[in-house]
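The next block holds one structure in the form of structure tokens; read it before the comments.
Of the protein chains in this complex, one is absent; all others appear in place.
Chain IDs A, B and C follow the sequence of writing; residue 1 opens each chain.
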Amino acid sequence: MKSHKLLQAPIPMRWVGPLKITGETLNEKVSVPLATYEIPLWHSVGRGARVSMLTEGIRTNVIDERMTRSVLLEAEDAWAAHQALVSIKQRQPELNAVVARSSRFAQLIDMHSQVVGNLMYLRLEFTTGDASGHNMVTNAADKLIPWILAEYPQLRYSSISANYCSDKKATAVNGILGRGKYVVSEILIPRDICERRLNTTPEKVVDLNIKKNLIGTLIAGGIRSANAHYANMLLAFYLATGQDAANIIEGSQGIVHAEVRQGDLYFSCTLPNVIVGSVGNGKGIDFVEENLTRLGCKADRQPGENARRLAAICGAVVLCGELSLLSAQTNPGELMEAHIKLERS
Amino acid sequence: MKSHKLLQAPIPMRWVGPLKITGETLNEKVSVPLATYEIPLWHSVGRGARVSMLTEGIRTNVIDERMTRSVLLEAEDAWAAHQALVSIKQRQPELNAVVARSSRFAQLIDMHSQVVGNLMYLRLEFTTGDASGHNMVTNAADKLIPWILAEYPQLRYSSISANYCSDKKATAVNGILGRGKYVVSEILIPRDICERRLNTTPEKVVDLNIKKNLIGTLIAGGIRSANAHYANMLLAFYLATGQDAANIIEGSQGIVHAEVRQGDLYFSCTLPNVIVGSVGNGKGIDFVEENLTRLGCKADRQPGENARRLAAICGAVVLCGELSLLSAQTNPGELMEAHIKLERS
Amino acid sequence: MKSHKLLQAPIPMRWVGPLKITGETLNEKVSVPLATYEIPLWHSVGRGARVSMLTEGIRTNVIDERMTRSVLLEAEDAWAAHQALVSIKQRQPELNAVVARSSRFAQLIDMHSQVVGNLMYLRLEFTTGDASGHNMVTNAADKLIPWILAEYPQLRYSSISANYCSDKKATAVNGILGRGKYVVSEILIPRDICERRLNTTPEKVVDLNIKKNLIGTLIAGGIRSANAHYANMLLAFYLATGQDAANIIEGSQGIVHAEVRQGDLYFSCTLPNVIVGSVGNGKGIDFVEENLTRLGCKADRQPGENARRLAAICGAVVLCGELSLLSAQTNPGELMEAHIKLERS
Partner (left out) sequence: MKSHKLLQAPIPMRWVGPLKITGETLNEKVSVPLATYEIPLWHSVGRGARVSMLTEGIRTNVIDERMTRSVLLEAEDAWAAHQALVSIKQRQPELNAVVARSSRFAQLIDMHSQVVGNLMYLRLEFTTGDASGHNMVTNAADKLIPWILAEYPQLRYSSISANYCSDKKATAVNGILGRGKYVVSEILIPRDICERRLNTTPEKVVDLNIKKNLIGTLIAGGIRSANAHYANMLLAFYLATGQDAANIIEGSQGIVHAEVRQGDLYFSCTLPNVIVGSVGNGKGIDFVEENLTRLGCKADRQPGENARRLAAICGAVVLCGELSLLSAQTNPGELMEAHIKLERS
């Protein structure tokens, strides 16, 4: 590693939109930056965005938020591990006092655990203000471990992170217990918009979602991943906004649910694990700051509000891309044709 | 989408290494580019790379390769779907003749299937030369579908892609049936190197791997994902070499196996789904071409060899980062200390 | 274990039916024995059976069969393991000659494998005539291992069974690569039968299947298990016919797919892992032999045909119970009411 000259990998980026977004978090028309090597993605999200403008908008909901770290401690046997866990869980205020020494923003809001033989996995769950919070929770865990070991001499250190968090791995725990923002985005698309702008019908989209996203994923041995390509939109949005894009692993685990409602299309994207922040690692780079500012996520708000806004926008972006691709796949030949046209242009 | 001005998201990038790599694919010392917002990653991989230089090297093995697309067709009932499948599978040469019209490089090498009620999921598996092959297989499927529908009028179109591929979703099928390159990287680290350079012991690394990567992932409901942070290295390497980085989803699903061998540390990273290409989408951008060239992956070789070289290098990079992080986590406090030092520097 | 007196656990059993079954394997009206502590199950399956009699029948399809055992051998490194695997797979006839010494019926039909570091998991897949084949494949593997170790001195023994089989564990591999009989059962129920006999509508059953079996299982982190209670019918049928009922673990992993077809209900149960035999362990007990005989599964047929008949009947039984429970759950209060009535009667 002789040359430490700071290089850059300039990923192609484009602003796409505007998307019409509604809901508790924001009610605006917003354009979004997407950085990707997959050029057709811009057009895919763009088509969804245009559809959103012809409807009452994409309702976005941020219904939970937390960042997690699971520490691994060991006891002599299961009973000792269990007893310690019971006691630790009852002392949340004391733990929070320790956490407070590590950060102004981190707050321990819940704990879950698993005992495996004599091993004790303790999943610490925090709110982390406007940061996605990876370092904040590692730092908090780093402070909590010596405190716990001092209070419970029957325990000994094994690991500061034990995959029950789980960071950037395909697991079920994050969807069930929460990690990042839990975002649901929804849209109601009148039938004629569906037909004219998406070249399909509500019935065809619903049918494809069942057979591809639900059944197709199930037979693939998929784990909470009933969607076509959440990962593409998440990657592009995360890169453009300075996020730790490896968190698309858990981000990709979400479910599309669609219904025909009185002839129109109800289409929703549930994203239980959107991990984004408006401050922290990856931020501070000029273009990232500009992008976040233009997205309205650097405003003077209560801690956490800028990050929730970012998550809500992210959920809307994912919906646009998901809707567009599924629509295309209902028609034989359309997907490939679009790719060829766009990549040659 | 008024402004189509091409912007860029310049992700920080650094060359790390050299890594000492051995095996059937290459025997060289190679430095690698990593593009990431996570600054500590460079140091983490760099530490592993330095260790590799003090050993006989990281043996890399590329033991399988294929790119997949699963089409979804429907019949009236399961028997009709099954009968069609049996027949189609017997006509691989005819299918390959159709495929040949879509690409010089794509070759259908295997097919797997699932019947669910009257639904027929056909997983087409191709070699794709030096391309990762996403578009190549979509294009091939696009040609095959009309041919199949003409030959089997009992079938009708449902989707060109049906999640049994599975592209960028956390599933089990890719590890079991293959998608991308199947890479195994291995290293044997003398005990004293382990102690002096990684500040740990072979026993501690083996122990942590069992409790964190194996048991920790299992209780998290993880699916074939027994590692600490494959995703981080894959993301950085994919971005720096023009890959479709959303494929870190399946890439992150791999297993670390470590053993104490006569006092030394045997450490291996199995990566069944490394999806990389030296040509195709994302390539053609200046810095990507430069990076690939410097990695020796634009040389005049048989089709597929440049991509396999890239995959082998990727496997070695992942090993370096995985080894370094696991080693750090065996010691209380070390991880956080390193992060703080590096991010402030 | 002083008292070796042979005791018995007499599980309540009842013959339910007849079911109207059609398809390639059998076209008959068949009553079935179900042994269970869950009394309402008889009525649930019975209701489905009565519905079947009013339709063109339950079409059953047995589209694959195999029994598996995965051996675990070790090499010095991944390349040695890989090379041995490539060679072994090319010598299937030689392996079958070894297998032939262990059984008249076992035949090696395919092999799949995984390399994890230096570990080699070899999944041996056999047809086993009319036996479910657990012992037959263990015995075959027991003969193959010394042969392989003699031919490939770079390998050493680790385990005769390595969970990649997978026997009686909740995994994805069995559905993807096959284990036991792959059975699909289907029925087309006219709307008025659906309304009068099942007290529901095709639309309600389809809707519930999507929201409960597909989405509900997905959010639960389910693995290939989109059904309401396959396990109940499988347990009762396995116990009554002398099967190793612990195989309901993999048996429970299957998918219900339902559609409204021109106002009627198409309802299908896909069961990729029905593990049943008409000979072998558990058989030989008087009531088991009687049950199998009455089911027509002890007839003088080609090897394998009796077992396939049993599997087809099993698939029809599962459909009856699944259909009945889902129908009941479409109506608030109906499920509990039925339980209370039946358990008090």
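Observations
Note that a contact is a pair of C-beta atoms (placed from the backbone, for glycine too) under 8 Å apart; a residue touches a chain by one contact, two chains touch by 3 or more.
Predicted, not measured: the structure shown is a model, and the values here were computed from it.
Contacts of the undrawn chain with the visible chains, over the full complex, involve A, B, C. Residue-wise, the contact with the chain that is not shown comes from B:217, picked out of B:68, B:200 or B:217.
Of the candidate positions C:54, C:170 or C:260, contact with the unshown chain belongs to C:170.
Annotation: of C:84, C:198 or C:245, C:245 touches the absent chain (contact as defined above). Only one of the listed residues, C:27, C:87 or C:159, touches the absent chain: C:159.
The chain omitted from view is touched by exactly one of C:8, C:262 or C:302, namely C:8. Residues 23-24, 59, 61, 63, 77-79, 82, 112, 114-119, 171-173, 175-177, 182, 184, 186, 221, 223, 255, 257-259, 266, 268, 270, 272 are the ones on subunit A that touch the missing chain.
By the touch criterion stated above, the residues of subunit C touching the omitted chain are 1, 3-4, 6-17, 31, 33, 35, 37-39, 42, 46, 49, 70, 72, 114, 116, 119, 121, 135, 138-139, 142, 145-146, 157-174, 176, 207-208, 211-213, 215-217, 219-225, 227-232, 234-235, 239-240, 242-246, 248-249, 252-253, 281-282, 285, 287, 329-330, 332-333, 335-336, 339-340, 343. Residues touching the missing chain, restricted to subunit B, are 172, 175-176, 210, 214-215, 217-219, 221-226, 255, 257 (touch as defined at the top).
The working rule: only the chains that are shown with their structure count from here on.
Shared interface positions of subunit B, i.e. residues touching 2 or more other chains, are given as 114, 116, 119, 171-173, 176, 221, 223.
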